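Excluded from the complex is one protein chain; the other protein chains are retained at their positions.
Letters A and B mark the chains as written, and numbering starts fresh at 1 in each.
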Amino acid sequence: MEILHLLLSGFATALQPDNLLMAAIGAFVGTLVGALPGLGPTSAIAILLPLTAVLSPTKAIIMLAGIYYGAMYGGSSSAILLGIPGDAAAVATCLDGHPMAKQGRGGPALGIAAVSSFFAGTMGVVALVFFGPMFADQALKFGPPEYFALMLLALTVVIGLGGASISKALAMGFLGYLLSLIGLGTMTNMPRLAFGYAPLWGGLDVISVVIGLFAISEVLNGIEEKKVAISMGNIGSVFPTRNDLRKSAIPTVRGGLLGFFMGLLPGVSAAITTFLAYDLEKKCSKTPERFGQGAIEGVAAPESANNATSSAGFITLFALGIPASPPLAVLLGGLMIYGLTPGPMLFQQNPDFVWAVIASMFIGNIVCLVLNLPLVGLWAKLTQVPFGILAPIILLISIVGTYTIRNDMLDVLVALIFGILGYFLKKFHWPLVPLIICFILGPMLEKSLLQSFAMAFENPFIFFQRPISLSLIVATGVFLIISIILRRRTNSRIASSGLEEI
Amino acid sequence: MKMKKKMIWIISILLLSVIVAGCSSQGSSQPAKQEAPYPTKQIELVVPAGPGGLTDLTARLVADFVSKKWKQPVLVINKPGAGNVTGLQYGLMQGRPDGYTAVADNIAASVLMVAGMKNPPIKLEDRIFVSKFVDNPMCFSVAADSPFKDMKELVEWIKQNPEKLTHSSLSTISMNALTAAELCKAIGVDYKKTQPILVQSGSAGITMIAGGHAILGDQSVQETYPLAAGGKLRVLAVASKERSPLFPDVPTCQELGINIDVTWYGGISLPKGTPDYIVKKWDQTIAEIEQDPEFINKMKEMHGNASYLNTADYNNSIKEQVEQYTELFDSMGVRQ
Partner (left out) sequence: MKTLLADRIAGVILFVIGGLAVFEAIRLYPLHIGRSIVGDETFIGFLGVALMILGGLFIFVFKPQGDKQAEFPTGELRKRMLLVTGLLFAYWVLLQVIGYTASTFIIGLGLFRTMGAYGWLRCSVFAAMLTVVYYVLFVVWLQSPFPEPSIGILL
């Protein structure tokens, strides 16, 4: 077992006190920046990357691993406490995490998020060690038709999460697709849906749409509900109760496995897997109507899927040199600055370094858990601030945060418009989730469709001629039928219980 | 009661004025029209691409070295979107021509945009090309399990079956399209018969080749290297004049009798109207850091190739290329 030996020596490096300190600093700072509303892991890593430049390569990379996990965790804490997801992947966590925080159970929600992130992250690193090279070949087999089929599969989520009315969900989904296509055309590179307005050529930014729909509109709703505070009194114990743990154990495992295996495919982002995991839990649950109202399973599953997907992303990154998500792209940049070229040769060229990195990712994960469980109290204190103070803070940081993503004032305007739009859509019970999912998936759906046609020389049957895409399409059909049947059964129950849709 | 309200108003106005004064004193340090000392404050280097790619990495490297030389911070700002246009618009059109806004330009953002579009949103005249600092040749590759063992076999096959040739490309007027079109032109095949598959990023394109979903890889050596080094790709030929240090055993196209020379490059551009002495200062500094062995080494680690052209040569080569490629894009039927 040469691998084990190498891994152990990697641990020896990563566990040196000064290296451990770097991991701790990285995890703390990463969480802090990631927890700023609107700043997701991508921006957090990009921002903190220069800070590591003063260190020696090994220390810097260990710190980067800490920052990475910290930023991932920080993103979910603002999603849970403030209902403001830092990136698209945290939207699913919002759905149940924020209601939990509103009910005064922010502590357990954050605790479960930390625990399930840790579990999935660890699982991912272990898998990276043993299966990394094996999966590399499989990932390459995914061509455009397979991705198209995969996007269709993800579309069933829209039906599953769409609230009471399928037609409303579909309409919102189509709108989401349409909005995502604003910008330069895939094929011609000519502007489309911009109606002659040049600043729109760059398209709408996901984060500004998300902040508008989920943060600004939420605050507007808050004013109306005359909230004194998002949560007064106790946020609940920081540590999840045994009951919480028991309830979320299986969702964590399920979400982790789903997130991991889907995440092995380059291009399947955590945004996709978190929604799939959430939907899967809702389907498996005996009480699906609790979802969206603060079900702890609805926090555990997407959080676990999120981290498992990013861990799986490490495999495609290290084994193929393909960054599977924006945060990994930034991390790739960081690795390359230190002379590491991810790719199949990496393990042969720089074994010591690589195994130190893998070990430090493991350590970073643990440090994150150890650091964050006690600090959950600190993050959760945020929710005890009166609404009259918290709301202006959220509104202003939403605006400033939106601006800093692309340094573009147009994004701010977009966020404001979507804030008002979100307010009215909620009023009239049009579901927001399909809009945002389709907005995220739209470009990939279109691209894979056009690419498939191109590579098959305009043969539309290509999707049914390749085994992987065919089985995905069959799976889509099956899921669609199941979810429509399930809806019929639960629909009346949800409607009669008078609960609000997400 | 009234008194108290008044007091509060006065205090808040005082507070406001302190803050406003604080911020305006910062903004008022504008350089005079005459040769003011330069640089005296932070410089923004706009990258028209997201973080992580070669444009971004090399720009950060340049920013680092320039900042050390000038003892002023050089801040890299990523402005991705709309195929370079967003960043260029921000840096060149909205940026002030005072030397404190520079752009990490590249061939796709300058030459290809102007050659490929009848009415490009950013024209050559909208900026000052200062100097080139990095090279990255294009190359041809196929999947490792592809039946084509060398460039000759592939070329023969393309000549027989041009309509079966699939290749990946960022857009119809991208470096990839250009590379494939140059190959077709050199071997006497109609490019219009081939089938480009449009992809969202260089790494997505090269992955598609390695997976066997398209036949011919026409990416840069930097994009090709990781998968090639791992044995997933076979690199058949490099499209530049000289062999690439990344693939010392791979012949150039010219060695094989295919007369093409396509290389991606990046350089520094400044907004139109930036004073001459500032342009000169940038050019000199770039020239100096290009000599620095540390810079060359760092560049190598990113799989870029430190390569300098001064202002005059850089401008000439750009003008030449624009003419040449405008004609080519016209013949490809992709010029809009």
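By our rule, a contact is a pair of C-beta atoms (placed from the backbone, for glycine too) under 8 Å apart; a residue touches a chain by one contact, two chains touch by 3 or more.
These numbers come from a predicted model, not from an experiment.
One chain is not depicted; across the entire complex it touches A, B.
The residue touching the chain not shown here, chosen from B:Lys41, B:Lys192 or B:Lys280, is B:Lys192. When the missing chain is restored to the complex, the residue among A:Leu213, A:Ile399, A:Leu432 or A:Ile462 that touches it is A:Ile399. The hidden chain makes contact, of the residues B:Thr40, B:Asn161, B:Asn297 or B:Gln336, with B:Gln336. Check A:Ala171, A:Ala198, A:Ile366 or A:Ala475 against the missing chain and you find that the one touching it is A:Ala171. Only one residue from B:Thr55, B:Thr86, B:Asn136 or B:Thr172 touches the chain missing from this view: B:Thr172. Looking at subunit A, the residues touching the absent chain are 36, 47, 164-165, 167, 170-171, 174-175, 177-178, 181, 185-188, 190, 192-193, 195, 216, 220, 223-224, 226, 386-389, 391-393, 395-397, 399-400, 403-404, 407, 409, 412-413, 416, 419-420, 427-430, 445-446, 449-450, 453-454, 458, 495. Listed here are the subunit B residues that touch the chain not shown: 5, 8-9, 11-13, 15-17, 19-24, 27-28, 44, 75, 77, 172, 192, 196, 333-334, 336.
Just so we're on the same page, only the chains that are shown with their structure count from here on.
Put simply, the C-alpha centre of subunit A and that of subunit B have 30 angstrom between them. Taken together, the subunit A residues at the contact with subunit B in this complex read 42, 46, 53, 136, 140-144, 183-184, 186-191, 198, 201-203, 266-267, 319-323, 326, 329-330, 332-333, 336-337, 339, 341-345, 406-408, 443, 447, 450-451, 454-455, 457. Within the complex formed with subunit A, the subunit B residues making contact are 50-53, 56-57, 60, 64, 77-83, 85-86, 89-90, 121, 163, 166, 171-173, 195-200, 203-204, 207-208, 210-214, 225-227, 229-232, 301-303, 336.
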